[in-house]
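Of the protein chains in this complex, one is absent; all others appear in place.
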Amino acid sequence: MAVRVQQEDFDVGAELLALRQGNPKIGAIASFVGLVRDINEGDSVAGMTLEHYPGMTEKALAAIVEQAEGRWDIYDALVIHRVGDLKPTDQIVLVAVTGAHRGETFAACEFIMDYLKTEAPFWKREKTAEGERWVDARESDEKAALRWR
Amino acid sequence: MAVRVQQEDFDVGAELLALRQGNPKIGAIASFVGLVRDINEGDSVAGMTLEHYPGMTEKALAAIVEQAEGRWDIYDALVIHRVGDLKPTDQIVLVAVTGAHRGETFAACEFIMDYLKTEAPFWKREKTAEGERWVDARESDEKAALRWR
Amino acid sequence: MLTVLYFARLRDALGVSSERVGLPADVSDVAGLVAWLRLRGGVWEDELAPGRAFRVAVNQDMADAASGIKDGDEIAIFPPVTGG
Partner (left out) sequence: MLTVLYFARLRDALGVSSERVGLPADVSDVAGLVAWLRLRGGVWEDELAPGRAFRVAVNQDMADAASGIKDGDEIAIFPPVTGG
């Protein structure tokens, strides 16, 4: 398991390759990439700043991945989440899960994303034409996390 | 939408980048990579040959992607499936789906994989220590496809 | 005439990958064609017996027993698929 919080961008292809290297029992890799969109809540977005709670963020992400590992038969999981200033089309987050079969890797990958959205201390501040604003939490994210209970 | 059946390997990072390039409304990319494992049904596997039905394969894959596009609010989808001789750790298949939000992209990506497994005319022939054998279809794959009905 | 294609394990078992056959007079659907092929006996009777797992496509679309067949069609018979 690896969890990284960083300002730098990441190379999805290289990360997936590193994650599966050396384990010929892996038959499945499910992954998710979150990107900055140029629009949110109907307003055009010029960029955003991602704030986090250093120390707790890494701890929370590791706990989420551990839950996934306890729940599904997977081999490994990787979470990379960026912080700092980002602009539209920039990558925000990568979650990748390896396993023998696809069902477990899909479920674990989606579970990690859903929990990350509601449990990991990150906050987005958007730049729009009307100025900067903190992004509000979405009820749909709460619901997405609740369905795994 | 793009569907490719090819002998050559593919570069996941480059494919995902190409898929999202030019659309800053994309907030989510769910993807799946299937790999050749060195073990199956308890036997060690030295390699496999993937046969397909040229013409129908591409048509079947396109029909599956169209179903996904009709069912979920996604932007684009890509399916690459290799044929010919492959060895353990080789990439077999890539399915990638872009959209505004993660829920739709996860669902569409898993749907495409589940249908590909039961509807697209590919057949695997494995090389084991006891010789070559055709891989049997799995009941679990039938069940995985049925849950989308 | 029909083009009939066989793939994978079924092609190996039947020993033929493709053939051209005249549309038999009383065959108008997949069930009829399969029954007609079974009349060849031997491996044909075994492999295409009711209850054996095989799939049929008509003109590159998945078909079922009731799917119609007409002159000029491309029929394919193959085992359940195992890609991905």
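For reference, chains read A, B and C in written order, and residue numbers begin at 1 within each chain.
Keep this in mind: contacts are C-beta pairs under 8 Å (C-beta built on N, C-alpha and C of every residue); 3 or more make two chains touch, one makes a residue touch a chain.
Quick caveat: nothing in here was measured; it's all calculated off a predicted structure.
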item	value
Chain not shown, its touching partners among those shown	A
Of A:12, A:26 or A:50, the residue in touch with the unshown chain	A:50
Missing-partner contacts on subunit A, residue numbers	34, 50-53, 55-56, 59-60, 81, 92-93, 113, 116-125, 134-138
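In this text, only the chains that are shown with their structure count from here on.
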item	value
Separation of mean Cα positions, subunit B and subunit A [Å, integer]	23
Centre-of-Cα separation between subunit C and subunit B, whole angstrom	26
Subunit A-subunit C separation of Cα centroids, rounded to whole Å	48
Per-residue multi-chain contacts in subunit C, two or more chains	84
Residue list for subunit B, restricted to those that touch at least two other chains	34, 113
